[in-house]
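Beneath this line is the structure, given in structure tokens, with notes to follow.
A single protein chain has been omitted; all remaining protein chains appear in their positions.
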Amino acid sequence: MSTLTPLGVLAVALGGAGCVAVLECVVAGTRLAPATMARLASTTVRQPLRRPATYDSWLFHLAPGLLLIAAVMALATVPWAPGFRGVDFQAGVILFGGALAYVTPAVFMAGWGVGTPLGVVGGFRWLALMLAYAMPLAMVVTAVAAPAGSLRPSDIVEVQHAVPMALVQPLAFALWLPAIVAVCFLPPFDLPQADSELGGGAFAGYRGLDAAIVWLAQRVLLVAVSGMTAALFLSGWHGPLLPPAIWMAVKTVGVATLVLWAGRRLPRMEVDRTLALAWKVANPLAIVAIVIAGALTLAFYR
Amino acid sequence: MTAVEFFFVLLALLLGLLLSAYALVLWRRGVEVTRRGEQPAWPRYHVRFYTVALLFIAFDMEMAYMYPWAAVFRDLGFFAYAEIGFFLTVLGLGIAYGWREGALEWS
Amino acid sequence: MVLRLRRSRHERVPGFVIPDEQTWTLLGAESAMAGLQLTANPAAARVVLAPDPIPDELAEGVAALRELLPDDVAIDYRALPVPVGTRVRDLRVGTEAPAAGMEHGHGEHDGHGDGDGGHHDMMAIVGDPSADGLIMESIQLSHGPLAAPLPGGLVVDVTLDGDVVAESAIRALLRVEPAGPEPRVPDALTPVAWTVVFAEAVARAGGGSTGSERAWLSLAAVELERAVSHLAWLRSLGRLLDLHPLIEACTRSLAALQASRAILPYDTPHDDWLEAAVGAPDLPDGRDALSDLVKLVTRSRGLRWRLRGRAVLTKAEASSRGLCGPVARASGRAVDGRTDDPRYARLGFDPALGTQGDALARAILRAEEALAAVDLARRALEADACPDAGGVPGGAAVTEGPRGPLSARWTDGRWLLVAAGAEPARRAAADAMVGLEWSAALAVLASFDLSPWSVGA
Partner (left out) sequence: MSDLGTALVFWPSAAIMLVTALYVFITSSMARAGLLLLAALGIEGLIFVALASEFLGFLQLLMMSGEMVIMVFFMVMFMPDPGGLMGMDMTHDKRRSAAVAAAVTVALAAVAVLTDWPARVVGDDAPDVRAIGFEVMGRSMVTFLFAAMTILFAMVGGVLLAKAGGRYGIGAPLGEARGEAGD
């Protein structure tokens, strides 16, 4: 790991965000417009910051920054290639969970900070959604780490050299996918900033640099989450012909496209039903997934 | 360059970039205040999912024990599996009790 | 998992439409919105379209909206064929300046809901405990006149207890004062139906009866507008629920039905005006797209998950509230102005009836009615001899509009206009919203397809 790796992570963040923007145009079927996107981005950043008179001192302007830091830290833990393993901690998967956990206060700060009724409602709906996705996300990480016998993402990738974890533990994979869509507040879980119901909700007050940072953070979050899905479930950089980094990129783009495509096909979820569904179905299934993971580890991965 | 150094260098780099971006925009463009004269809507918000939050805190504590188990389980064998089995059934009982008492519904 | 990559011809820029997408579609200005990717969040809008004379009731809403728009976005005023609302100078259906502006709702975009906890004693917590025994403060919110997926001009004053709606009241801001002998279209969401009713009433006031050739044409025009109105509503429901398959299916059907359909402001509809209102719709193609749409609506798990069992209106309740139109028919109350019309009997018309009366039944019924309307329009255009539409001279002319019967009567020097079932539907929607979480409450409100125009006394 050379000293340039932090810049490498930032490069992956920016490149990934651009790639996700292009993916959205592809999935939505609109013509690619790089000129328009560039113009929109530059005009947005050139606007002055805007602050509603109802805003709460620093919460309003700190939220986008915290969101971006959480997103990039989550991205830093993803092992992209044997040579570039990102932040290679022994407990890297927990750092991934910890970084994602800071998206919750960031969106609540935005919702509470803007002060408008619908913004506050958006902030509290996000808390309810956090209660729904947090437990499956954390328990599935345990289920995946057990066979690998370590919490280091690259070790988990190594243990999948024969067969990807998605085939070994399909239940864990099925619980993981909706949780990662909810973490990135992408449709069908875009409850905090539901455009049609809350008119922009928690992020309605943002203009200029704040809005650009929130837009960037959401895309970086999607790149981080898709990358980690590829690493934990689709045997990371292992693959027959192509070099490791290319495999990782292909799998990440695949997962991101699946997430964006599913978002367009499903209606927006309701908070109370999602919460009840998560605690009545997803959590018990997550417990079962851990039990299955234990059995599989004893049987195959000794 | 160890992982911890990498982590803090990246964090410092991010903070630096964000602060400089905000400083530049504030210096060049300043801030506009909109919706003047409106009172912020900060009520004592009637959160409807507080019972689920209580269950969530207990479950979050559980994760503190599940992670070390996942790290060492492969080398310990069946005994650790039985232990975590007990641990998970206890948690399952917690959810079942919450479900029966209607803690999972929107109050 | 087949990922259908479609290339749309032109670039889609995020846009916002004042007063709302339904009004522009109904006035035949769908092509103006072609290059836009409609968004409900003004902050994300890059292009804002508005009709040239904006109704003055919406002035405050537009001012509040302008403050939310990004700095470099200006409102782009476009002249619509039938100008929307009261400030109408050259609408030949109405001549002189608008009547005195009615009382202005305070509808600024987002009400300043300061919790009423401001004045009470610092440490004591007073108030009436809500259902689970907690004493909480509520948020007052007026979901403003320009809340995008809902029709522009409809204001919902809501008291939110947390996420759940505690009280709600619905106000329709827009209004056209019927003044003088010239009939004026009081509801921009159903211009063709009202103009046909006026023509019928003028004919009846003169004692004669409308010619047979025009009777079929006006029937086809009314039925086509019903189909377009239901499709535009279904598309706004799709936008509210963020269900893109439904949005795209509605857009495809509308494209087929809207081919060269235009609403021209003539006072008494001559044949060329009716032809313009009907346009040259590609009915067979429209019919296939519509049958796919009906299949999608009836079988879509997403719609069922969001709308089933919401705001159930039993048959008795519908009749006691005096509801009409699709809302009543969805709960089993067979009240349809077209059943006793000989022309419809000639075309073999039988009203579609729902049974559950919940939000999903209303959506499915409107989709089926749109499909039936296209069939009726096709048969009406091919029919020849027309039975005499026996109307008692001097009586009220009644036509079944997309939201219920519309009747107009010219008596002692002024127009008597009645849109039955509009006010009861607003009250029913307001009562149905209580006790639901905010997103469910909005879905229920949308399922009533309320018109923002208040008609009559």
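Annotations
As written, the chain order gives the labels A, B and C, with residue 1 at the start of each chain.
Just so we're on the same page, a contact is a pair of C-beta atoms (placed from the backbone, for glycine too) under 8 Å apart; a residue touches a chain by one contact, two chains touch by 3 or more.
Keep in mind that this is a model prediction, so the values were computed, not measured.
Taking the complete complex into account, A:105 is the one of A:16, A:52 or A:105 that touches the chain left out.
By the touch definition given at the top, subunit A reaches the unshown chain through residues 56-59, 89-91, 94-95, 97-99, 101-102, 104-105, 108-109, 112, 124, 127, 130, 134, 138, 150-151. Counting the whole complex, the residues of subunit B in touch with the unshown chain are 2-5, 7-8, 11, 39-40, 42-47, 50-51, 53-65, 67-69, 71-73, 76, 79-80, 83, 86-87, 90-91, 93-95, 97-98, 100-103, 107.
Following the convention adopted for this analysis, only the chains that are shown with their structure count from here on.
Each chain gets a centre from the mean of its Cα atoms; for subunit A and subunit C, those two points are 39 Å apart. Inter-chain spacing, taken between the CA centroids of subunit A and subunit B, is 13 Å.
Counting partner chains per residue, subunit A has residues 47-48, 54, 116-117, 120, 124, 207, 272 touching two or more of them. Taken residue by residue, subunit B touches two or more other chains at 32, 34-35, 37-43, 45, 47-48, 106, whereas all remaining positions touch fewer.
On the subunit A side of its complex with subunit B, the touching residues are 1-3, 5-7, 9-10, 45-56, 61, 65, 68-69, 72-73, 76, 87-89, 91, 94-95, 112, 115-117, 120, 124, 127-128, 131, 134-135, 138-139, 142-143, 145-151, 207-209, 213, 272, 275-276, 279-280, 283-284, 287, 290-291, 294-295, 297-298, 301-302. Interface of subunit A with subunit C (complex): residues 26-31, 33, 36, 40, 43-44, 47-48, 54, 116-118, 120-121, 124-125, 187-188, 190-191, 193-200, 203-207, 211, 257-258, 261, 264-268, 270-273. Subunit C makes touch with subunit B in their complex at residues 67-68, 71, 110, 112-115, 117, 125, 130-132, 134, 136-139, 141, 161-164, 437.
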